[in-house]
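All protein chains but one are shown at their positions in the complex.
In order of appearance the chains are A, B and C, and numbering begins at 1 in each one.
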Amino acid sequence: MPDLGKYADTVLSAYGLSALLLLGLLVMTLRRGAKVRAELAAVEQRVKSNG
Amino acid sequence: MRDLRLAFRAGGGFGLGLAFFLIVTVMVPFSVGPNSATLATIAPGVLWLGALLACLLSLDRLLALDWEDGSLDLLATAPLPLEGVLSIKALAHWLTTGLPLVLAAPVLGVLLNLPAGGYLWITLSLLIGTPALSVIGCFGAALTVGLKRGGLLMSLLVMPLYVPTLIFGAEVARRGAQGMAVETPLLMLGGITLGSIALLPFASAAVLRVNLR
Amino acid sequence: MSIWEYANPKKFLRTTERILPPLWLVSGVLILGGLIWGFFFTPDDYRQGSTVKIIYLHVPAALMAINAWFMMLVASLIWVIRRHHVSALAAKAAAPVGVVMTLIALITGAIWGQPMWGTWWAWDPRLTSFLVLFLFYLGYIALWEAIDNPDTAADLTSILCLVGSVFAVLSRYAVNFWNQGLHQGASLSLDKQENVADVFAYPLYACMAGFILFFLVLVLYRTGTEIRLRRMKALLARERMSDA
Partner (left out) sequence: MIEVRDLGVSRGAVPVLEAVGFCLAAGEALVLRGPNGIGKTTLLRTLAGLQPPLRGEIIGDREQIAYAAHADGLKLTLSVEENLWFWARVFGSEDIAPVLSAFNLVGLRTRPAGSLSAGQKRRLSLARLMVTGRRIWILDEPTVSLDTASVQLFASAVVAHLSAGGAAIMATHIDLGIDGRLLDLAPFKARLPALDFDDGGFL
């Protein structure tokens, strides 16, 4: 761990909040992607079986 | 032509924007305190913001009424270009909302202790700037015309588009009130207004055609 | 073989399916590598102390905040001119990524500004422009959300994007004129003498490349999601047709 000196709070909070936002975006993107993929598969199945 | 007559006859739209402007201006000293020096500093900005909000408030009536009673469909199939129809609508909006605001601004300036040099500039900047507000607002109204609860969305869409007009307009008024040079912001304000009047009706008409189909 | 082949939704899905996994990996390595390099292995600035490390987040995020809007503008133009559905959906997919980038740039900027300028927020031209950009993003996303018919939504949002771009540029000039500001000039420039010393620059390049790739990967993935959503809508509509 580097010595951040008197600005430790500043730097760490900047990294922390950014990481939170980036991860949040990533997780939401992937979750929505997976959900839509599953829903589409279900609908496709149904449509194919009904003709 | 018809819009003008309608706006006057309906009465409500005409007075409402003006009354809103008055109320906002009157509320400001209640919130920032009665110190006349403070009020004098913020007066140009408050007047501009009040005028902008009053404009915004009256925008949803611009096309919504014609949408509801079906006249928009009929106008779109009429031999007039839709761009022209929308320009006229924006003009009607300006005459019934913008112009009264311009005329009322100096009177309300008294309430806010506007410095003596500022009256000319606040009036002039509003006179040049409010047409842009009407034309930009017309674009916003055309974007959201068919939507339920379009009013709130329209404010969200139109406000960022108002930023340059507000900045230059308020800058003219502020510099004028402080006796500084106003040429540059005045030119920019005029440029924005002319550019908006010349180009935005095309975007508004394109958007309205999409919304009508 | 032309680039327009990828305007076919199915082809787009098949291709992205193949190229996304390695891209995820590369962008992750670049971002993490760049950030770790910057965070652990660069010296402190003699004036700004350790706060200079924030640059590895702030500058790439700001870069992508603007480029995301620019990409949306290009995608909107492609939709307006050539009417490729994938293009409109890509613009839609990019907007939330752009919002997050803008937000990161604003937040890291505020946190950085606190010790450097002694204030969280100043109505500095750059900060203000980013705030205005943020509002534009919000309006754009709200308009997409508000409209049911996907083609109508694509048409309206792309015109909003075009008009908004003009007004965003105007706002930039207006804001510059309105307040000269505290913010330093651009961190990186080619023509001028380098503003940032090499020790800081290399990890910064890595982070910027990482952010660009990360943006690309996210947008491609999200565009795929939007395509599936569109297909699902189309299938459901078809089902309703056969019921009726």
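Everything that follows uses one rule, which is that contacts are C-beta pairs under 8 Å (C-beta built on N, C-alpha and C of every residue); 3 or more make two chains touch, one makes a residue touch a chain.
Since the model is a prediction, treat every value here as computed from it, not as a measurement.
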{"item": "Visible chains that the absent chain touches, using the contact criterion stated earlier", "value": "B, C"}
{"item": "Sole residue of B:80, B:107, B:152 or B:187 that reaches the chain not shown, by the stated touch rule", "value": "B:80"}
{"item": "Omitted-chain contact residue, chosen from C:98, C:113 or C:150", "value": "C:150"}
{"item": "Residue, one of C:8, C:48, C:67 or C:176, that touches the chain absent here", "value": "C:8"}
{"item": "Chain C residues touching the omitted chain (full complex)", "value": "7-10, 85, 148-151, 227, 230-231, 233-235, 237-238, 240-242, 244"}
{"item": "Chain B, residues in touch with the chain not shown (by the definition above)", "value": "1-2, 5-6, 9-10, 68-71, 73-80, 212-213"}
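Going forward, only the chains that are shown with their structure count from here on.
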{"item": "Centroid spacing, where centroids are CA-atom means, of chain A and chain C in whole angstrom", "value": "15"}
{"item": "Centroid spacing, where centroids are CA-atom means, of chain A and chain B in whole angstrom", "value": "41"}
{"item": "Residues of chain B touching chain C in the complex", "value": "139, 143-144, 147, 150, 153, 156-157, 159-161, 163-164, 167-168, 171, 184-185, 188, 192, 200, 203, 206-207, 210-211, 213"}
{"item": "Residues on chain A engaged by chain C in the complex (per definition of touch)", "value": "1-8, 10-11, 13-15, 17-18, 21-22, 24-26, 29-30, 32-33, 36-37, 39-40, 43-44, 46-47, 50"}
{"item": "Complex contact set, residues of chain C against chain A", "value": "35, 39-40, 44, 49-51, 53-54, 57-58, 61, 96-97, 100, 103-104, 107-108, 111-112, 114-115, 214, 218, 221-222, 224-225, 228-229, 231-232, 235-236, 238-239, 242"}
